[in-house]
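Here you go, one structure.
Every protein chain but one is kept in place in this view of the complex.
As written, the chains take the letters A, B and C, and residue 1 is the first residue of each chain.
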Amino acid sequence: MGANKELRVGLVGCGFMGRTHSNAFGKVNRFFDVEYQPVLAAVCARNRASAQAFADNWGYSSFETDWRKLVARKDIDLIDIASPNDTHAEIAVAAAEAGKMVMCEKPLGRNAAESEKMAAAVESARTPNMVWYNYRRVPAVTLAKQLVDEGRLGKIFHYRAKFLQDWTISADLPQGGLGLWRLDASVAGSGVTGDLLAHCIDTAMWLNGPIATVTAMTETFIKERSHAITGKVEKVTIDDASAFLARFQNGSLATFEATRYARGHKALYTLEINGADASIMWDLHDLHRLQYFDHSDEGRVRGWRALHITDGDHPYMKHWWVPGLQIGYEHTFIHQVADFLEALASGKPASPTFREALATDYVAEAVLQSANSGRWEQVRQ
Amino acid sequence: MGANKELRVGLVGCGFMGRTHSNAFGKVNRFFDVEYQPVLAAVCARNRASAQAFADNWGYSSFETDWRKLVARKDIDLIDIASPNDTHAEIAVAAAEAGKMVMCEKPLGRNAAESEKMAAAVESARTPNMVWYNYRRVPAVTLAKQLVDEGRLGKIFHYRAKFLQDWTISADLPQGGLGLWRLDASVAGSGVTGDLLAHCIDTAMWLNGPIATVTAMTETFIKERSHAITGKVEKVTIDDASAFLARFQNGSLATFEATRYARGHKALYTLEINGADASIMWDLHDLHRLQYFDHSDEGRVRGWRALHITDGDHPYMKHWWVPGLQIGYEHTFIHQVADFLEALASGKPASPTFREALATDYVAEAVLQSANSGRWEQVRQ
Amino acid sequence: MGANKELRVGLVGCGFMGRTHSNAFGKVNRFFDVEYQPVLAAVCARNRASAQAFADNWGYSSFETDWRKLVARKDIDLIDIASPNDTHAEIAVAAAEAGKMVMCEKPLGRNAAESEKMAAAVESARTPNMVWYNYRRVPAVTLAKQLVDEGRLGKIFHYRAKFLQDWTISADLPQGGLGLWRLDASVAGSGVTGDLLAHCIDTAMWLNGPIATVTAMTETFIKERSHAITGKVEKVTIDDASAFLARFQNGSLATFEATRYARGHKALYTLEINGADASIMWDLHDLHRLQYFDHSDEGRVRGWRALHITDGDHPYMKHWWVPGLQIGYEHTFIHQVADFLEALASGKPASPTFREALATDYVAEAVLQSANSGRWEQVRQ
Partner (left out) sequence: MGANKELRVGLVGCGFMGRTHSNAFGKVNRFFDVEYQPVLAAVCARNRASAQAFADNWGYSSFETDWRKLVARKDIDLIDIASPNDTHAEIAVAAAEAGKMVMCEKPLGRNAAESEKMAAAVESARTPNMVWYNYRRVPAVTLAKQLVDEGRLGKIFHYRAKFLQDWTISADLPQGGLGLWRLDASVAGSGVTGDLLAHCIDTAMWLNGPIATVTAMTETFIKERSHAITGKVEKVTIDDASAFLARFQNGSLATFEATRYARGHKALYTLEINGADASIMWDLHDLHRLQYFDHSDEGRVRGWRALHITDGDHPYMKHWWVPGLQIGYEHTFIHQVADFLEALASGKPASPTFREALATDYVAEAVLQSANSGRWEQVRQ
């Protein structure tokens, strides 16, 4: 379409998230008529062969093996961070100081302290920034946001969310290293709290406002695992499961739960909001549907409506195929890039910014504190 | 409640349907405030021990082993026929001639010729009569009827129904005899056409008016089975599966199918109607739900509504428990008795009458003719 | 069937629960071949007209307006308590002291102190006793219990349950009085904690063993309501919503929630258990289904199985209709009576006894304490 301004992207990390981001950068202009066009300028990974193979596969013009070189390059406009969590803060701060735009995979930092530095850095540099909380851009979730913002739900009483997986149940799974750094708290920051609950919290506050207080519990079911890097059996330091009760500032009550020990569920992120006038439910395993209950419907034919989010009047969907035909997971990243590019063109911030993502880290921080203290904890605002 | 007029029931047959009817007669006055109260006067079965045990269990005051004696008794107001299909016509005609009210399990006769005699007999005797097409009284189906009658669906384009079972797939199952007379055409009249399709046809015409023409196919997958009565391997004479295309008089198109060879389905009776303005779907395996799509809903939040038919404003439901709590299969019979008793009190016919049930037999007749002729057949009206 | 020993029942209370119990007593012998036959000897209600009408409708031979007279009658074997919660303890203790068998609606007492007295009384009198936690006898839930007991789930990691309703959202609803005593804590003991969570807790401990510790929150969304008895606007004393995190003694984690402010849900009691080897889910709105995930299935065709609990090899179902045909809410009470009668014949206790139900009250007690203290509370064992 009419894209005529280049946005030269330097990607750090060529794992799972590097793929989703690259696919999004490469595809957005085919489907969205935006002023900017991402150009895949360079990818960076420590392993030279990986970096080169990734660059070849995705069409990056060049590659680096040291992120500092990438950040220093003049021909890069945007640094996109898709490497493990322990690298986020250092890279983001350096990129901001170098005047680059910065996009960062979630969670922002390993902890709120790191995230604060990152938010401060991009704000000090006055540079566009965004965190990849991609589930906001599932069309069904975006529609939920519209319905809430239109006041259709009325006073909110309840929010509940959970994110259930089952991939770490085997005690034979090692921790650390390639593909498994999420099981090593020194790299990941935390376990499911930062990995899965962070998504739930981000969406929740986007839809229902700030969380005020929490009480939580966490558990590590498998206490020791061999470590893929050291080769030794070491204590597992992450939380395998995390659940908390919360009160939002608007007076509504919430339950949140995440685990990697829910046999039968792969990525079952579900959310529900109950308002005085309407309720909504959503489920990542059927991400193209939104369940909607409208109390104003006539009694006899009142019921949960299964909205099939594939029509042209649904968020983002006019850009894709025809009614009835689904899109999937990868499209949430494309939507996020499209929104970032539109925001860039209009000079507005793209949401969630580092500052907004920091709020999620404050909740995660309170959750982990409460799991330790056994008390209700205030969330920093 | 206030029931003060006795209706003395004489039941013929003490198998599965004898149980559902007895339960309905015995329970209706606990939940419905009707003028009449069924009194379980007598049950009749050829086997003396069975008749006595059944009478004891259900509280019948007496029993008979010859239905002619039952029909002749002065202390019986209503003959209820729940014996195999080959007995329906003779008993019904005799009962009508004896001035009894008559209720009859479906299908009415083994074929339209028998049914015509039965309809003529009750009309000649001017006696109340009804056929147990119980699925009309599933609250969700009754609500569907209300929605159609209110014109909510607009012009009807499509009707589709199927009734899928899987209980006769094993070639080791014998035909004929106790519990298996449905596999013997000389007793049953036909196979799934009269057993399962008859239900689909009855509901369809109730909801969507007369069927004009049909083209059909039937199949007998297992060609020979041992016969439980003769002990010999005999040709199977029933249709194991039956499907037909139809045109209703109102111009809508239909597909119908029934089988006992649909692995995984026990009693999956489903129906769907598509109108210009709305559509409905229903499924016997979740009989307390009605799926409803209303095109007048605003586009973005338009979707199939899963109506949970448990509220006080849903048909029959104020008589039962509280919202959210289900009733089941047996309640359809209780509703039918309640409606019969109310009709009796008001002097009106209770639907479906023998005459109305005969219309279903005319469709079944055309279906079997077409399966034989390979041509479209007109349905007798 | 072969029932030949009479069990003369004296029912206290003729509201909603009086109906479900009466239906169960009246119907059990039609479908279950048990030695004892309940005889509806007397019903008791303060209002004479109500008592008489109820007796007439359900076939009780007599009625009383003072429960003390009922308890004193020699021709009563069993006192069944279906009156509001504030009457449970006094009646149950008196009945036990009079040597009667005692059945009691849940929750046992308004609080653990009352329940302790009740449990002590029936044990001291060595009289059969049972509490109507009816959801244990939903066939799908009973099957869940079988699967757990057979060890199919392996080590349990997670339990989650919620009970969602929406009937008290309107601020115009009064509290107290006929049909609304559940909104008056002086009568009910508590709000949703004793009413709804008690069901969740009872099932949970039956399936997964004792709960060790809890942390909870409760909320009263509507602070004042007019009182139907006093006619004044009074402070609402019940909890409208209640949620808690828990740790079971077996090391598994749990989330529990109940509310009457979940728009769109009428009686949505759901439960899920995740074990290392299998998981199960159940939902009261589709009570005839059990969702089951078996990790030992071959990978490619591994998935959640929707078990349609209508077959003869499913708990209780051989007593009802044929495969594919549902039963509903009321049948859970019939099953409970059947089990009570069988236990009586065999001289064993019928579960849950008063002692077992007391354990649920200890959890509810800890929940309410925690909601007040803001701390984790130990559950009394």
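Everything that follows uses one rule, which is that contacts are C-beta pairs under 8 Å (C-beta built on N, C-alpha and C of every residue); 3 or more make two chains touch, one makes a residue touch a chain.
Predicted model only: the values in this text are computed from it and were never measured.
The chain that is not displayed touches the following shown chains in the complete assembly: A, B, C. Residue A:L284 is the one among A:A95, A:A258, A:L284 or A:V301 that touches the chain missing from this view.
Where chain A meets the missing chain, the touching residues are 1, 16, 20, 22-23, 26-27, 29-30, 53, 56-58, 165, 167, 265-268, 284-288, 308, 310-311, 320-331. For chain B, the residues touching the absent chain in the complete assembly are 157-158, 160, 162, 164, 166, 169, 215-217, 219, 221, 241, 243-245, 247, 253, 255, 257, 259, 261-265, 274-279, 293, 295, 304, 374-376. Where chain C meets the chain that is not shown, the touching residues are 143, 146-147, 292, 294, 297, 299-308, 311, 313-314.
Please note the rule applied: only the chains that are shown with their structure count from here on.
Closest to the middle of the protein, by Cα centroid, lies chain C.
Separation between the centroids of chain B and chain C, computed from CA atoms only, is 36 Å. Note on chain placement: the centre of chain A and the centre of chain C lie 42 Å apart, centres being C-alpha means. In whole angstrom, the spacing between the mean C-alpha positions of chain A and chain B is 55. Annotation for chain A: residues 304 touch two or more other chains.
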